[in-house]
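One protein chain omitted, others in place.
The first chain written gets the first letter, and so on, giving A, B and C; residue counts start at 1 in each chain.
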Amino acid sequence: SQPRPLHLTTRHSIKRKRRSFDTHKGQAGRVGIWAGSEGMLGAASLCAEAAIRSGAGLVTLFTPPTLYAALASITPREIIITPSINPQDLLKSRFDALVIGPGLGSPVASLAEKLFAVIQETELPCVLDADMLNLIAREKRLDLFRKNTILTPHPGEMARIYPASEHFSRVPTADNFTSEYSSTLLYKGARTLVAWEASPIYHNSTGTPAMATAGQGDVLSGLIGGLCAQGYPNLEAARLAAWLCGEACQLALRESHITEETLTASDTIAHLAQAFDALT
Amino acid sequence: SQPRPLHLTTRHSIKRKRRSFDTHKGQAGRVGIWAGSEGMLGAASLCAEAAIRSGAGLVTLFTPPTLYAALASITPREIIITPSINPQDLLKSRFDALVIGPGLGSPVASLAEKLFAVIQETELPCVLDADMLNLIAREKRLDLFRKNTILTPHPGEMARIYPASEHFSRVPTADNFTSEYSSTLLYKGARTLVAWEASPIYHNSTGTPAMATAGQGDVLSGLIGGLCAQGYPNLEAARLAAWLCGEACQLALRESHITEETLTASDTIAHLAQAFDALT
Amino acid sequence: SQPRPLHLTTRHSIKRKRRSFDTHKGQAGRVGIWAGSEGMLGAASLCAEAAIRSGAGLVTLFTPPTLYAALASITPREIIITPSINPQDLLKSRFDALVIGPGLGSPVASLAEKLFAVIQETELPCVLDADMLNLIAREKRLDLFRKNTILTPHPGEMARIYPASEHFSRVPTADNFTSEYSSTLLYKGARTLVAWEASPIYHNSTGTPAMATAGQGDVLSGLIGGLCAQGYPNLEAARLAAWLCGEACQLALRESHITEETLTASDTIAHLAQAFDALT
Partner (left out) sequence: SQPRPLHLTTRHSIKRKRRSFDTHKGQAGRVGIWAGSEGMLGAASLCAEAAIRSGAGLVTLFTPPTLYAALASITPREIIITPSINPQDLLKSRFDALVIGPGLGSPVASLAEKLFAVIQETELPCVLDADMLNLIAREKRLDLFRKNTILTPHPGEMARIYPASEHFSRVPTADNFTSEYSSTLLYKGARTLVAWEASPIYHNSTGTPAMATAGQGDVLSGLIGGLCAQGYPNLEAARLAAWLCGEACQLALRESHITEETLTASDTIAHLAQAFDALT
């Protein structure tokens, strides 16, 4: 078959949505997030903050009751934090998009089953990231890579969910994977690729090696979820989020108090506004 | 009857109070707040911070003892946080204004009864917001909408406390409601309305769709409470608070690190000072 | 007898200590603080932060073990927080100055006794503030107002420890009080007075009614303790601390993000550096 076209995502390629004058917070999008575990609450908090800073109007973060106080202490006050032991609570509230995975760790089997059930049931845009991808790989539940899901593997995670990736370079991997699975794919790397089914394969044009630091992936997945909740189609949300994170970091490095060494994922969040404003 | 006049609240309409040289913190106003519940502590904290930043000298936030540590971890150190299971503690300290409701969730019946009793007893300016309005609607306790209360419903909450609102546009709704109830009404929307009994109906002139994000209502109710505690009459406090929040957000959007997407309720608080200074 | 002279504390009146090149943190001064109680941990944290920002090298804050986690969550990481139920631990470590009282609440009798014992035993400069003054008044332990203590009452607290103050204006009150007791007195007010035994009575020349807000007293007492620990004599430490707090607030008000209404005690701390630099 003919190879798919390669496109570049630039500041000109995605139209920024603007709110109408009478938008209220419900209309601005509701995101539900299942993330975090003991030791990795920061990932959950970064993801939720990115979602609220993406423009979503309401973000709810679910957490085991025993971790509630610790998670609340590090999470922006605008986030609702719902203690829960059952991921199916994600299906009981009204959300416009879901994010599952950042800082999830290695859930016990019963929790894993419930997470699988949620992914299977939901028709919402649903970002699957990090440990959720590892869990799916381990339990061989690749049937969950449905059309409404958005997957954000880095190369290590890609090797687990799609071992064939080790035999191909990045573009054919993205091509083959999205031919085989109906998910939207955001394949992290020095030049992140985004693709979906028969879409072109999009290279991201932003980014810096300063992003090789903990938490950047958590910010990215929260941002995708937030953009989906606002009505960006999954493919555009993934492309835009990758572009925004890379642009935010490039802009951050222009500041005197940030260098390649010191940049953290929180700095990325702090520069999302400038990145949004750099969109034409 | 003749329709009530419509006025606009602008930077020229409300006189900013200035402190005399020898003001002490007790004279600057004392606010008591009952707010927050598991999962929604951020609402309580935002409300309390807005109250202290409104110029009130002392702000006390009441919280169930089990949530004390988590709430303390996210609340400015200048706020006193009193663990309590009984809202009637609001009546035992010396306050100049009360705020009840942000992040309250769905209180159990016994707590609801005590909250009703406090609202019934107090003669202080008393802001009723969010879940407190929902609770009053559910329990059909509209008798609590007394002269000293200030109600801050958004359209969804308005529909619950005043189902007739669904048949009218916003101005007649505000007109009818304040003819029927003696509360001061702040009716949220793209142009917030403020009215009281036979007063004109005031349109707010500030605001932006960037405010369609979680927590803005909590900031607003804390601000009203803080202004009442400083001696602004209820109607003026409500008008001024709505104006300040809208103006703060408009000013925030001029900064390079804030956009329509990224603006949060904490950003509103951070720009209250500039909004106060914009008053003539 | 002849009235004592009245002097003004200005930026020219107190010589700022500068560190020699090889100062180490032990030489920069060690402060021990007993402060805080459930509901008022913020006072303890503000006091400790002011002490470390005064230039003291090491600050240790003692807290009941049950409050440790909550206090740690709001206190700068440079502060050591020692869980303790016994104030006599203040005497077991090596400190150069003590501060007792901010946010203390109403200690039970056994704790009160131990606090009295510490004040009685220590020869260190010892700031007694807020609830510690109320406790001393209530238990009629004015014998504790020894030469090494520094008292920082506002008018309400003054009336409790020295009821005669209600019959005199501020200067004669300060005069009489320091004739009767050998403590250094910092008598808060729109123009704070500082005096000691036969010293002149010093009027502070800085300050603003924006300081009529919670927590300013906690900052002041921490600052006095920190300055004493660095070797400023008690009278000079009290004069300088009052001057610095007032100057810091005046400078803070020049910033666009701070007004009379929004200024908090944390803003005072954030402007101490500019106040130090304003000393000639």
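Here is the rule we use: a contact is a pair of C-beta atoms (placed from the backbone, for glycine too) under 8 Å apart; a residue touches a chain by one contact, two chains touch by 3 or more.
Note that this is a predicted model, so its numbers are computed, not measured.
J.: Missing chain touches which shown chains?
T.: A, C
J.: Using the touch definition from the top, which of A:94, A:167 or A:257 touches the missing chain?
T.: A:257
J.: Where the complex has a chain not shown, which of A:8, A:85, A:164 or A:212 is the residue touching it?
T.: Residue touching the absent chain, from the options given: A:212.
J.: Among A:14, A:33 or A:70, choose the residue that contacts the chain missing from this document, as touch is defined above.
T.: Per the contact definition at the top, the residue touching the missing chain is A:70.
J.: Considering the whole complex, which of C:36, C:57, C:207 or C:246 touches the chain not shown?
T.: Going through C:36, C:57, C:207 or C:246 one by one, C:57 is the residue touching the chain not shown.
J.: Need a quick check: the contact residues on chain A for the chain that isn't drawn.
T.: 38-43, 45-46, 69-70, 73-74, 154-156, 189-190, 209-210, 212-216, 256-262, 264-266
J.: Residue by residue, what part of chain C touches the chain that was omitted?
T.: With respect to the unshown chain, the touching residues of chain C are 18-28, 52-59, 68-69, 72-73, 75-83, 270-274, 276-277.
The rule we apply is simple: only the chains that are shown with their structure count from here on.
J.: From chain A, which chain is the farthest off, judged by mean CA positions?
T.: C
J.: Would you mind pulling out the distance in Å between where the CA atoms of chain B average out and where those of chain C do?
T.: The computed centroid separation for chain B versus chain C comes out at 35 Å.
J.: Averaged over CA atoms, how far is the centre of chain A from the centre of chain C? Could you give it in whole Å?
T.: 49
J.: If you look at chain A, which of its residues touch at least two other chains?
T.: Those would be 73.
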